[in-house]
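Of the protein chains in this complex, all but one are displayed in their positions.
Up next, chain A:
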Amino acid sequence: MTKQVQQLDRVIIRFAGDSGDGMQLTGDRFTAGTAEFGNDLSTLPNFPAEIRAPAGTLPGVSSFQLHFADHDILTPGDAPNVLVAMNPAALKANLGDLPRGADIIANTDEFTKRNLQKVGYDGNPLEDDTLAEWRVHAVPLTSLTVRSLEGFDLSKKDAERSKNMFALGLLSWLYHRPTEHTISFLEQKFAKKPEIAKANIAAFQAGWNYGETTESFSVSYEIKPAKLAPGVYRNISGNQALAYGLIAASVQSKLPLFLGSYPITPASDILHELSKHKRFGVRTFQAEDEIAGVGAALGAAFGGSLGVTTTSGPGVVLKGETVGLAVMTELPLILVDVQRAGPSTGMPTKTEQTDLLMAMFGRNGESPVPIVAPSTPSDCFDAAIEAARIAVKYRTPVYLLSDGYLANGSEPWRLPEIDELPDISTEFAVPTGEEFQPYQRDTETLARPWAVPGTAGLEHRIGGIEKADGSGNISYDPGNHDHMVRLRQAKIDGIDVPALEVDDPTGDAGVLVLGWGSTYGPIAAAVRRIRKSGGKVAQAHLRHLNPLPANTGEVLKKYDKVLLPEINLGQLALLLRARFLVDIISYNRVRGLPFKAEELAGVIQDVIDGGEQGV
């Protein structure tokens, strides 16, 4: 039987199941196949903080969304075209996001009376008209998997566990994904358990064959590779890119990398990744707590390492005192905050942009710290190098504000040429014959000398007590303190950051949409939609939050209206209003999820049309 093949330009798939169903792995493998095929893509994993939430319940649902296309895309997509629901909970938790006409592939084996009752279904939605608006493909995934593995020496339970690979095989057939990588991946993953490897591969192939033969699927889909800029690509998540960026910063600064860290979601993967790369001279230190993590990083920085600490919001709170010490002792230090939903423990696996003001002001005294924010998963690589450049050149702690969306999301990354990476190397202080002045500054950068232990003639003492200008001796002199407070501020204010670029193709837009950090994708996608429908809108994105680019005020004042979407209650808007007296229109949503492009397009259109309320 020859089946019809339909061409599509883009598809959004969401895999959803219990947190033990292996949905993240399934999503990762589908992504790898998609990347290999050459589509542009963007992903959004969404999972509960509990490792194994109670089976079959709504809070236990884990999902992975993948958007892939034959052109460049900017977000993981607003609404799935296809939902793979491994159980009734997965269906119920995700149905609200499904547009009319979308495909639902449901595992009928799990739609038992008990499972349906658990999530409050009176009847079976696969059998009544609950799902009339959608195209439902009822597939007994579990029993098909078990049947396909009959020849294997496996318990029924073990056989059932391969159902995610059956689903992956089916979806791989449906969207013409290459299969070789998944097979070799499974062989490697289960190298020590060849029987399990074979079973998973068999389930995967059975899923594929099922698509080929069953009448439930009459059409399969082709999405041509995207025409991206020439180069070598790989798929990368934000956390991995950030870890690679730190290693690159170590290489480019010629400083050994020292990471002091305490495990915390969603930052731990940076610690995991860096701990694999000891051959780069990377020292990873899993500390007893957040405070010791940053303390050790600062101690290593004193000794001439590129000191880094990685954490998320609640960890930043604990590190504040040491960051203040780094400000006072003017040592390079990189503080990575992978922001998550707060306050307090909040929602650890969900994203937010709510730590900007904490990074800006969360210390006692006048304690300025530069802030850099990456805009996409792959941009975490460059942002990490930029944070290191500022830290090393200006001898200051630097905040790098990533977030959960960037950390776990992934996209194709065009690999940089190594020789094009910036040289961020610095010189340690050397004796000049004159008496050493640990707080004598470089006239251009205002940075003090970095004199590392082991250098004869530069023995000196630093600490958290106010320093006399120049000598660095303890000083309680009122005039000196006022002078030093202003000097530390002037040093940060004087950091060279590139000008804010504005994308305004017609040159006469009245509305500027401004963003920072991970909102780049949804904002840019929304701006495209507006322009496609003939609207005029300008876009600018801030990478440096402190200091701001010198032309920021000028850019803001050039437009009739400035719209600023943020996943907080208006933190950057507060800073910009105070600094530039510009009446920013804020749009704020704090749902633990990224903005949707369609949602932002609506807000932008509303502002263009005269609306003033960002709501």
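Definition applied: contacts are C-beta pairs under 8 Å (C-beta built on N, C-alpha and C of every residue); 3 or more make two chains touch, one makes a residue touch a chain; residues count from 1.
One rule holds in what follows: contacts and distances are computed from a predicted model.
Enquirer: Given the options "Tat (Twin-arginine translocation) pathway signal sequence", "Carbon monoxide dehydrogenase", "ABC transporter ATP-binding protein" or "2-oxoacid:ferredoxin oxidoreductase subunit beta", say which is the protein name UniProt records for the missing chain.
Expert: UniProt lists the chain that is not shown as "2-oxoacid:ferredoxin oxidoreductase subunit beta".
Enquirer: Among A:Ile13, A:Ile223 or A:Ala248, which one touches the chain that has been omitted from the display?
Expert: A:Ala248
Enquirer: Considering the complete complex, identify which of A:Arg52, A:Lys113, A:Lys156 or A:Lys278 is in touch with the unshown chain.
Expert: Answering carefully, the residue with contact to the hidden chain is A:Lys278.
Enquirer: Tell me which of A:Asp289, A:Asp423, A:Asp477 or A:Asp583 is the one touching the absent chain.
Expert: Here the residue in touch with the unshown chain is A:Asp289.
Enquirer: Among A:Thr214, A:Thr426, A:Thr455 or A:Asn551, exactly one should touch the missing chain; which is it?
Expert: Answer from the full complex: A:Thr455 touches the omitted chain.
Enquirer: What does the interface between chain A and the hidden chain look like in terms of residue numbers?
Expert: Listed in rising order, the touching residues are 32, 35-36, 38, 181, 225, 227-235, 244, 247-248, 251, 256, 258, 260, 277-283, 285, 287-289, 291-292, 295-305, 307, 321-322, 324-325, 329, 415-416, 418, 453-465, 473-474.
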